[in-house]
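And now, chain A:
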Amino acid sequence: MDQIVRYFFDFSLMSSFWPDILRGFLITVEMSTLTILIGIPLGLLLAILRLYRLRPLNWLIIFYIDFFRSIPQLVLIVLAYFALPYFGLVLEPITATVLALAIVLSAFAEEIFWAGMNAVPKGQWEAGRSTGLSFTKTLAYIILPQVVRMSIPPLTNRAIGISKGTTLGSVVAVPELLNVTSSIQSNVANPTALTVGALLFLLLFLPFVRFTRWLEHAYAHPRS
Partner candidate 1 sequence: MTARSPETIVSIEGLRKCFGQVEILRGVDLKVGKGEAVVIVGSSGSGKSTCLRCINRLEEPTAGTIRVGGQEITGPKVDLNLLRRRIGMVFQGIHLYPHKTALGNVTLALRKVVGLSEEAAETKARHHLEVVGLAHKADSYPAQLSGGQQQRVGIARAMALEPQVMLFDEPTSALDPELVGEVLNVMVRTKEMGMTMIVVTHEMKFARDVADRVVFMDHGAILAEGTPQEILVDPQHPRIRDFVMRSHG
Partner candidate 2 sequence: MGDLVTTFLNIDVLSQVWPLLLQGFWMTLGLAAVAVPLSVLTGIAIAMAQDVPSKLLRFFLIAYVDVMRAIPPLVLLIFIFFGLPFLGLKLNEFTAAVLALTLNGSSYFAEIFRAGIESVPKGQREAARSTGLSWYKSMIYVVVPQGTRNVLPDLISNTVELVKQTSIASAVALQELLRSAQLAQGLLYNPTPLIAAAIVYFLMFWPFVRLVSRLQNRTAMSAA
């Protein structure tokens, strides 16, 4: 038992490392936030574009969402960091990671929004248009609010899943939380750093996981 404490909970050992750990944590938070701020609006934009039903554009969008949902995130990050330079595009590790994750999130977000748009009854469009609202206004004032409301549970679920992918940045040497705690662990030959890292990840993501649970419950039992 005290083996466990000695190896995994020796917080005093961490004293000199807290600044590094904090920095790593902040980078993780920054990357997750950027991923979501870029990915979700991009996904919404793609879904709206798809609504215009322009054949060639649609094929492109569908290829985009299929491609970026089929390739593992780590592979995309590695590609972004190692293969793009051959195109003359050299990205910082952190940029490559956020870019890859945001694009993947946008692909999943598009599908979620698209499913939402298909779920809104056709009658809603007809009602809006028949009162003289243009296509765009009907979309903005009548359809989108319903789509967004419907999409929130699956979207938050997916957003959490993908922003956890910031840890994959450690593979291309982004100094995010996992990377930092991993290095500390190998430096001092004590995995307490890993415990700290895990706890900080829990601190960051568990509230959102609990929030999605609450959301799903609230959606299933609406107070009409």
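The candidates came about this way: all candidates are chains of the complex that A comes from, given by their letters.
Please note the rule applied: a contact is a pair of C-beta atoms (placed from the backbone, for glycine too) under 8 Å apart; a residue touches a chain by one contact, two chains touch by 3 or more; residues count from 1.
Bear in mind the structure is a predicted one, so any value in this text is a computation, not a measurement.
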Options 1 or 2: the chain contacting chain A in this complex: 2
Residues on chain A engaged by candidate 2 in the complex (per definition of touch): 3-4, 7-8, 65-67, 69-76, 78-79, 82-83, 86, 111, 114-116, 118-122, 160-161, 164-168, 170-171, 178, 182, 185-186, 190-191, 194-195, 197-198, 201-202, 204-206, 208-210, 213
